[in-house]
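Questions regarding the structure given below will be posed in turn.
Note that one protein chain of the assembly has been removed; the remaining protein chains are unaltered in position.
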Amino acid sequence: MNSYPVDPPERLASLTTGRATSFLTEGVRAGQDEIPQVAVVRAATPLDGYAVRWSTAPVREILDEAMDRFADARTDADAWLAPRLHATVRMSRAEAADPGLWNFLALAVAPDYVLWRHVPAGQSEEAAPKKVNAARFVGPHYSQAFARLWWSAEMFRDGPDYGPAVVACGNQDMINTALRLDAVDHKPTALAMARVLQQWTESGTNRLGDRVNALCTAVNTAGSTLMYEVIAPDDAPDHAARAAWIDEAETAASVPWERLPDGPDDGSARRTSCSALTRMFEQFAAEAPLRDRARAGATAD
Amino acid sequence: MEESEEFGVWLGRQLRRTQLSQADFAQRLGLTRAAVSAWVTGRARPRTEMMAKIAEVLGTDLATLVTRDTDTGGARPIGWYHRTAHLDGGREYGNAAAFAFDADLAVLAREVTQNSLDERLDHDRPVRVRFTLHELTGEHLNSFLTALKWDEVAPHYEAAAQSRQKVARVLAEGLRALREESSLLLLRVDDYNASGLTGPEYADGRYAAVVRRQLDSHKRDDRAGGSYGLGKATLWAASRLGLVLMNSTLSEAHEGRTERRVVGRLDLPWREVDGVAYAGPAWLGEPDTEKEHQGVSRSWWADERVVADLCLERDGDDPGTSFLVVGAHDAAGSSDSLESMRDALDQALADNFWAAMTSGRSTPAMLDASVRALRNGETVVPDRRVDPVERHPALTRALRAHLDGETVAELTSAGQVAATEVPLAVPTPRVSGKRSTTHEHRAVLLVTAADGTDQEHSRVICMRGTRMRVMARRPRGLGMGVDPFQAVLLAGSATGRDDAVTRAAEAFLRAAEPPEHDKWGATEDLTATYANAPRRLTEFNAAMDKALHAVIGRRTDGQREDGPEVLRKLLRLDVPTPGGGRRGPGQPAVDRVTGRVDADGAWTLDVTLTVPRRDERWQMKPVAKFDVRSGGRPSLAWAALEPLENCEVVGDRLLVAPDVRSARFRGVTAVESHPVAAAMAGVIVDVQQAREVSA
Partner (left out) sequence: MSTVYAYPTLVGKVEATVKGAHIDGKPLQLSLISRSERVVALHQVEREDWTEGVLDLEVSVPAGEVDDGPWARVGCFAVLSEGATNTRVVTRLDKQRDDSVWRGEVRVHRSCHLARATLDVCVVGTYGGIDGRVIGTTDAPWVVDLHGRTPTRQRELDIVEVDFRDGPEEWLRRFADAPWLIDTEREQPTILLNTSFEGLSPLLSGAHGPLEKATAGLLAAQIAADAWSTMFHSALADLEFDEDGTPHLPGGWQGAVLRSLLPDVFPELPLAEALAEAHSRRADGRGWGEVQSRIQFAAARRGTLPKNLTAAIRAVSRAQGGARR
């Protein structure tokens, strides 16, 4: 397994996907070859300014803790890490939309975490080494190892409360499927989905993955004829509060490990809107057929 | 109040009208002829006690002698005077000026209204111009023709219509329409708050310019586009009978009077009537009593009954003129119906005079125009003001913002108007021995976003003088993709300024206009009068483009790397594929889908396919999916597939019969395959090609 970079860069930078891809050899993805650190750092563009939030050390710290804490249950690391990554690398959505930042984290700061978290679960020790999907290093926001966590926290948090994000990240299908949908761009929709998931988790419902996927499909389908924003109105986020929260990163202490950090206090979603959608989604879930994921993609045959 | 006519002039005319010689008159008063002569020539005035006696001899009262606003001796008979042919035998086939114009109502509206604008009297209120289309039939027509003394002119018309000239054909058509259709269309143009036809009968003045001369442009002030110049000929051109009657209320008294100065003028080609050759015009009026014009019909001061009979009554005593075009027609228009002619006038007025008709909050409009239509004195289309906003909303908005001082330097919203200045270096006129200098005139350029309904846009409408439109200039060098705009350039007096440089600019630009007043170019007049004039005009145009670009041009900061043109053009993403029209044999496709959700919650879909005709059967797989907000669409299973037309169903396949162009089937979706209730989703149907096709 790839080891901790010997001399990780101190500050985050942006590495274009094209450049990043050129370093992703088979050997690197299999964890056999080292990534040429100097070349990566040279190929990257430093981020503007000297803000503390672009320091790599706090990120390394929580990643190391996660790898230690969830050594036996790697997927469980997501729920712990997502809010803490979000509260550590504090930034605006515009900044987070730059894939260069995530590419740099994956290749220069923590390639070891990407390999640790995403190397396929192995049953056999065959000749061909198991490789991490390149999309975990340089992929879209719902695939890339760090972007998926940060954006899950961003889309499913309720103002400063990361609770719903923890619920969402506790289910792999929720991150993998829901995060791809435009529908979760509407906060009450995202929160209602998390709430339905939470009810299922608490009541020990079976076939949770199938249910989450069915729910996502239903919400996405009905979203083509319904405007959730009209059924469940919400207020615009408080951009100033968020900007202040980002600025606080200069002086904020490291994120707590045992309790949830506080997110930006940019406004909680309207309760009535979340409840209305939760009721609607519960009904969708009750009516939707559960499809066996093994058969999905070949349903019509 | 207006001044009374000189006593001597008045008296002289009364003597002629009553055909009394000065000697006879003196005898009746018991005076010498010399005394009367002194009065007539203005060298002396009669004593007060003599006035009563004079009144008695002339058969009038003392008051008339004081006011001198009426003639004595009763009305002289109104009649036609035809100019006899030149002794040299030269034949004129018609008013050259009139026949330079085709009968075009739009042109008439433009020229006549421009004249009215040029003759505006009180500059604190608009000149009011009203167009009336008036159709006469039956008794109304007869009474009009009688008032016109039609019987006197009829032989002349018949003779003139015999000739083989173009004019004759128009006349013949006019006479035929009058005879066979028993109807006559009058077009009346009234202006109020204008000068009226002032001045003497024959010598220089507005009256003579219109009535007596053909090409005279009686220029009163240097803003005018040549009032009563060539433009007046459009009135005669619009008459199939070459006949125009006038009734004017004068702004300055003539013969001590101002109201109801009436005259008619007829333009006919050379003709012979009862063995006498006539050439050129004829006038309807009172026979003149002055020696050198003995017998010529001159304008007369008509009474109210006569103007009513001639359909020439005016509203009130506001000065101005009413022109009556007898036998009006519009060769350029689609038809001679009242409505279409009304529309043509309305449009022409709005297009040419939207600027003059625009007012600001504290600036009155220069012009107020309206159009109406009557039939035998009854209203058919009520008098309706021409509203410049209707046809030219954006242009009107631009000018109004300028008048109200509400322009901005930079456009930031669609309703705004930007104003900027365009310099024009006006050369001083050539004076021998002196070097020419220039003075800078600053024209005003107004720019605003075009309105969605604008027909003409993205041109600079250039104006001067009374905001008369000279041309619509296409700007250069704006670059691609500029949004449609409206721009108005106010130059010379149109800027609203009135100083020496403004007047010099006005004169310079007028000199740059050809007789049509439709562009600024290097005319002979211009190059003869000014040094370097063509260069100044070129610079003016360039300055216009530059100013416009500064307001609406796209700013490129030069940072974009465009790359070589030769390569760039091969990499355009929006060009249709070369040979895109070439297609394979074609595939079956869904043409139309209708559907509803049935009681069980299933979608029942009726699908029509278009099928390329071929001899083999098409085999395909119908697929239904639910539409989604984003990402992949879920597929639905069919509970039933049922052939309706030209096809059969085998399993989940559809077999379309050979040699047909369309097929129809019905599909019912399986409810258990719906990821969400049917009513919540939109459904899409497609057909996928089954790869192997076997008949």
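Order of writing sets the labels: A and B. Residues in every chain begin at 1.
Simple rule for what comes next: a residue touches a chain if its C-beta (ideal position, glycine included) is under 8 Å from a C-beta of that chain, and two chains touch if they have at least 3 such contacts.
All figures in this text were calculated on a predicted structure; none of them were measured in a lab.
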Original post:
Of A:66, A:107, A:155 or A:175, which one is in contact with the hidden chain?
Top reply: A:155
Subject >> Per the touch definition above, residue among B:523, B:635 or B:662 touching the missing chain >> reply: B:635
Subject >> Contact with the hidden chain (one of A:230, A:253 or A:286) >> reply: A:230
Original post:
Can you name the residues of chain B that touch the chain not displayed here?
Top reply: 410-416, 449, 481-484, 551-557, 559-568, 570-575, 577-580, 582-587, 589-590, 593-597, 603, 605, 623, 625, 627, 631-635, 678-686, 688-689
Original post:
In the whole complex, what residues of chain A lie against the chain that is missing from view?
Top reply: 16-19, 21-22, 42-43, 92-98, 141, 151, 154-155, 182, 184-186, 224-231, 236, 239, 242-243, 296-300
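Everything that follows uses one rule, which is that only the chains that are shown with their structure count from here on.
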**OP:** Find the geometric centre of each of chain A and chain B from their Cα atoms only, then give the gap between the two centres in Å, rounded to an integer.
**Re:** 69
**OP:** Using the touch rule from the top, collect the residues of chain A that touch chain B in their complex.
**Re:** 180-183, 214, 217-218, 220-226, 284, 287-289, 299-300
Original post:
Mind pulling up the chain B residues that touch chain A in the complex?
Top reply: 623, 626-631, 634-635, 637, 652, 672-677, 680-682
